[in-house]
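Questions regarding the structure given below will be posed in turn.
Yeah, one chain of the complex is gone here, protein chain that is, but the others are all in their spots.
Lettered A and B in written order, each chain numbered from 1.
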Amino acid sequence: MLEKVEKLIKQLSSFLTMKRIYITASLGLVIAFLVMFLMLPGKNIALLDPKGLIAEQQLDLLVFTTLLGLVVIIPVFVLLFVFAYKYRASNKKADYQPDKKDNVLLEIIWWGIPILIILLLSVVTWVTTHQLDPYKPIESSKEPVKVQVVAMQWNWLFIYPDHGVASVNELPMPVGAPVEFSITADAPMSAFWIPNLGSQTYAMNGMTAKLHLVADKPGVYPGMNTNINGEGYAKMRFKANAMSQAEFDAWVSRAAGSDNHLDWNEYTELSQPTKDIPPRYFMLHESDIYDRVIAKYMDHGGGNKSTDNQNSGHNHEGMGH
Amino acid sequence: MKQAAVKFTNYKSSLGFWIYLMTDCLIFASLFATYIVLLPGTAGGPGPKDIFQMPLVLTETLILLTSSFTVGLAMIALSKKNIKQAIWWLAATYILGVAFLTIELFEFGVLVSEGHSWQASAFLSAFFVLVGTHGLHILIGLIWLLVMVIVLLRRGLNSKSSRQLGLFAMYWHFLDLVWIFIFTIVYLMGVAS
Partner (left out) sequence: MKGWGIDMWGRLSLEALPHDIVTIGGVVGGGLAVLAGVAALTYFKKWGWLWREWITSLDHKKIGIMYMIVAVVMLLRGFADTLMLRAQQAVFGAGDGGPISADLFQQVFSAHGTIMIFFVAMGILFGALNLIVPLQIGARDVAFPLLNSISFWLFVAGMMLMNLSLAIGEFSTAGWLAYPPLSGLEYSPGTGVDYWLWSIQIAGIGSLLSGINFLVTIFTMRRKGMTLMKMPIFTWSVVGSMALVLWAFPILTATLAMLTLDRTIGTNFFTSDLGGNPMMYVNLIWAWGHPEVYILVLPAFGVFSEIVPVFSRKKLFGYKSMVMALMAITVLSFTVWLHHFFTMGAGANVNAFFGIMTMIIGIPTGVKVFNWIFTMYKGKVSFTSPMIWFMGFVVTFTLGGLTGVLLSVPGIDFQMHNSLFLVAHFHNMIIGGVVFGLFAGITYWWPKFTGFYLHEKLGKIAALCWIVGFLVAFVPIYILGLMGAARRLDSYDPSLGWQGLFVVAAVGVLIIGLGVVVQVAQVAYSIWKRKELRAPHDAWGGRTLEWYAHTPVPEYNFAVLDTVKSRDEFWQMKQENRFRSKSTLLPIELPKNTSAGFLIGMTAGLIGFAVIWHIWWLVVIGVIAVVGLVIWANLREETEFELSVGEILRHEKSMKRAGL
């Protein structure tokens, strides 16, 4: 029995030469990458296909940083394989100096070049972080659309206070007009993200986070929660629907005239844990629903979380220092 | 005439104990940071000004400082190999420690009976846990002290027990130091704010 096994192993071993193994591994890798890239055409690669100003700027930053990184990475790969090949033990011609002294110049080079690159990147980071600050309004000739976002378990409520309407799991927005989101949660910490349009932001109980986005091209873009907040987390999706100003106005008047009224009672029912509510529109019956959702977490008159929406999100910087 | 000095330290164990105290210090640092952040989180309930009874706290502080002093005296007695005197000072330390804990528990009891328990607000949670963690350390110190005194009585002074007493002294002074911080940051600054 054991002998048979040994014989089998020997046969297998002589068939699987290291050369054959390396070739199989490389071929497998090439095939896998081919398959992957053949899958890509026609798909929404959101981060590489921005539909709004913010996402566009973020893509530019992504490309710039990647190119900068390649300045270090390409030499690493080249040197790794060149040295590995040239100084392989079986290469008798290669120079061998076991006690070679450290070379100060070389070390200065590879401390120096990364330092320069990071210096450059730091400047870029400083500038772009301020430029892309989600709290910073987008400059535009058009009046911003105000949207209050409530992350519920496990649906999204969008309130348009200036338009007197609200919507669940769908976010209609006019193309070209900046949207000013005020984001809170009536659920465990959640996060609001529309990949095609840019920046995401956490939604937290009793607090408002601000986010400014704009859609430059009409279309329906997937939006979602990215932070686990309970069983229905994966189902917590919505559609950001960027439409022309005329379409948007038409939608607003349709919603304002609908029989669905959103008041606190309706809200309370809506905010019960449920999954997959189909998109619905409301006429906004009570204008202070968003503020009441925030106040829910401050029932006891607590002092540390301000309802001053403009600032509360920025209050927690410096925490934990 | 030359008296053989009693060794209180062992390179390895005192370095190890120092490092341990540093990590303990970081636990307290985390609790302090949390306390400061949660200080405004009174949820409409009482803040520091409303609940602290400074005379009691001052008494606690004096007791703990005194106990640090008595530990020091015990160590001096031990270095002179005067075990009997050392045990008296250690006993004094023990009594002072028990007194400190009793007052702390009394203070906690009063707060809870007035409805200001750790469940009432984030500020009170942070207060009880920060001060309580220090109290727990004192309790552990008291158990340790008791065991050492018994060992000292039974087995006398040897290299191991003297080393342990040296570490205990370090521990007790450390707790004293932490208390000074609690006294300043929690109580004094709380009442002053």
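Going forward, contacts are C-beta pairs under 8 Å (C-beta built on N, C-alpha and C of every residue); 3 or more make two chains touch, one makes a residue touch a chain.
Everything numeric in this text was worked out from a predicted model, so none of it was measured.
Shown chains touched by the missing chain in the whole complex: A, B. Contact with the omitted chain, checked across A:Met224, A:Ala242 or A:Ile289, is made by A:Met224. Only one of B:Leu90, B:Leu111 or B:Ala126 touches the chain withheld from this view, namely B:Ala126. Against the chain not shown here, chain B presents residues 11-13, 15-16, 19-20, 22-27, 29-31, 33-34, 37-38, 40-43, 118-126, 128-129, 143, 147, 151, 164. The chain not displayed touches chain A at residues 9, 13, 16, 18, 21-22, 25, 28-29, 32-33, 35-36, 39-40, 42-48, 55, 57-58, 61-62, 65-66, 69-70, 72-73, 76-77, 79-80, 83-84, 87-89, 94-100, 102-103, 106-107, 110-111, 114-115, 118, 121-122, 124-126, 128-136, 188-189, 191, 193, 195-196, 198-202, 204-207, 209-210, 222, 224-235, 237, 297-300, 302-304, 313-314, 316-320.
Just so we're on the same page, only the chains that are shown with their structure count from here on.
Centre-to-centre, using mean CA coordinates, chain A is 48 Å away from chain B.
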